[in-house]
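Partial view: only certain chains, each at its native spot in the assembly.
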Amino acid sequence: MTAAELAALLNATLHGDGTRPAVRPCHPREARAADDIAVAMDPDLLPLLADCRARVAVVAADAVDRVPEGAVDAVLAVGRPRLAMAGLTAAFAGPPPVGPGIHPTAVIEDGAVLGADVAVGPFAVIAAGAEIGEGTVIGAHVTIGAGVRIGPRGLLHAGVRIGSGCTIGSDVILHHNASLAADGFSFVTPEKGSVESAKESGRVEATNTGLVRIHSLAAVTLGDHVEIGANACLDRGTLSDTRVGDHTKIDDLVLIGHNVQVGSHCMICGQVGIAGSAVIGDRVVLAGRVGVADHVTIGDDAVVAAGSGVGNSLKGRAVYYGTPAVERERAFEAYMLTGRLKGLFRDVKALKADMKALRRDGGPSHG
Amino acid sequence: MTAAELAALLNATLHGDGTRPAVRPCHPREARAADDIAVAMDPDLLPLLADCRARVAVVAADAVDRVPEGAVDAVLAVGRPRLAMAGLTAAFAGPPPVGPGIHPTAVIEDGAVLGADVAVGPFAVIAAGAEIGEGTVIGAHVTIGAGVRIGPRGLLHAGVRIGSGCTIGSDVILHHNASLAADGFSFVTPEKGSVESAKESGRVEATNTGLVRIHSLAAVTLGDHVEIGANACLDRGTLSDTRVGDHTKIDDLVLIGHNVQVGSHCMICGQVGIAGSAVIGDRVVLAGRVGVADHVTIGDDAVVAAGSGVGNSLKGRAVYYGTPAVERERAFEAYMLTGRLKGLFRDVKALKADMKALRRDGGPSHG
């Protein structure tokens, strides 16, 4: 690719020599060759260009005049750096983890149906009745259960486990060791148990004399363009599938409990946990490590800050913080007031002394 | 199965035509055929029966008179809905993830002993000296280390890893990619390190000049009827096995550290972490994302609310909240008082103004 071609791809303004080759995007400090592309969209990196082997640089449009004089031969100025990063990295993304074709060691049971150009890596297992869409790539050591349907252009990395009966849309990416359709965590005691007692009275007045298993008869349904992170777990539904809507992205080590419904275009960040039967709207953002209680509803476009614990349903289009999660203003007010407690204790101590003095001699102690 | 047979199975009272076929339990909205079983034990779902293809419904006994007139041909009324759900889902649970027999690709080392009717899926590895009890199902891609003993009727889903030397009871279920007997996380510095210094003085007066590994010589022991969730990790003990008692259920992504002892009939919910050498009693419930510090003890029948951090030992038969976890009443009082802080600041401000006025002119400012 040339600098001019890359500029066109990124909707960037080109300054300088558009004929320069542009072969490998890298941090300015890690450029090794003239045809590297120094990515310096963070203005703090601009000084590094002065002593950089790359002859092409990508910078933020509003900082283009800070590129050191003569540092590179071609400058690509972009208006929205992170969006440019998306385009840039897409253009140079590497090949899938397994090559084309069906590896001879893979086990594909009778009755599994593979679309055109499906690639299957070593030791993958595809059970009877599974249907894999055109162009989907199944990595090494992947397990696909009976009757699973996967759309076209999917990418399943090594060690992904998909239990029987799941339905997965097109263009889905599943990372290392992600688990779809393990059984839900659902038990009941024959008589009232300790948790029911705690919810009713706040006390433990009953004991869990036996835990009886509620089996999970349903599976997991993922929409199109969904991405699921490494070692994440999405459990089966009890009677209806646990569902994730189109374009929703789920990070590593996230737990989505049984029966949960997640809308479309959500971002569910690392280590989030959503307990059984919760309902998450569209375009919801749950930052890292957020916990959501069972049966809770979160409205569209809600943003929940990292580490928050959502114990009750939340309306959409607002920002929430803390445990229990409350609207940002309320959380910040509580935080501010707590930070001023030391002064409050001091004030009350002084007031008590004043009052004592008043009581003793009819006047304030230091009036 | 007929409606009458299902009623007998669930200890339900049958209203209507007991001869109706009852083949597939489902959400009332997802019924597709007359022999589906509409599960409407949540009274909110009862109106859906009016326009539902299923001819058999399961409802809560105290809401049976709210079933729409003529909506179905047979109504099964149950007294404890979640318990009925356990029976219902058990009756219709699907087959195990791998069929009977030993898959020809499985590697079973010399000296491994398999009981009658053990099923082993593709690419499973069973090392020398392992003993697998009668009827246990070993899924695809499972790794079982040397000398591991597993009781009868177990179910190991795809990707489960069991390190050497573990002892596993009967009727155990291990979900996708669960890890048993990875090494404990245990290190020591030759001289006093930063954590020891922090514990002693609250300050960092020493530096971690070298981390020396404490190896894990023991393994993991699970009792009977234990269930372990997907991607959960139970680490080896140092000298004695990490142990989990009979009937204890552990959810996805839970971490049980080295030497931990968990009692029987516990429920350890999603993403809980229990640090090394903690001791958890019987019938303890740790809700989602609870953290437990190392060497802490939690008494029988304790219930710890979601997201709490247990830093010190807790007595049994009580409900705990917060970080550090304290008894419910204390936690709620602190929460209530914090919520009233704004008013307190206002009151103190007014008192200060009054006092100032008193000091100035011998009387309250607005008296």
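A and B label the chains in the order they appear, each numbered from 1.
FYI, a contact is a pair of C-beta atoms (placed from the backbone, for glycine too) under 8 Å apart; a residue touches a chain by one contact, two chains touch by 3 or more.
If you're wondering where the values come from, they're calculated on a predicted model, not measured in any experiment.
Whole-complex tally (this structure file, single sequence, 2 chains shown): 3 copies.
Rule of thumb we're sticking to: only the chains that are shown with their structure count from here on.
Think of chain A turning onto chain B: fitted on CA atoms, that turn is 120 degrees, to the nearest 5.
The centroid of the Cα atoms in chain A and the matching centroid in chain B are 23 Å apart.
Residues of chain B that touch chain A in their complex: 25-27, 30, 39, 80, 82-83, 85-86, 89-90, 92-94, 97, 103, 105, 121-123, 139-141, 157-159, 173, 175-177, 227, 229-231, 247, 249, 251-253, 265, 267, 269-271, 283, 285, 288-289, 301-303, 306-307, 317-319, 328-329, 338-339, 341-342, 344-345, 348, 351-352, 355, 358-360, 362.
Those residues of chain A that touch chain B in the shared complex are 107, 123, 125, 127, 141, 143, 145-146, 159, 161, 163-165, 177, 179, 182-183, 185, 187-188, 190, 194-195, 198, 202-204, 207-217, 231-233, 235, 238-240, 253, 255, 257, 271, 273, 275, 291, 293, 309, 311, 323, 333-334, 337-338, 340-341, 344, 347-348, 351, 354-355, 358, 363-364, 366-367.
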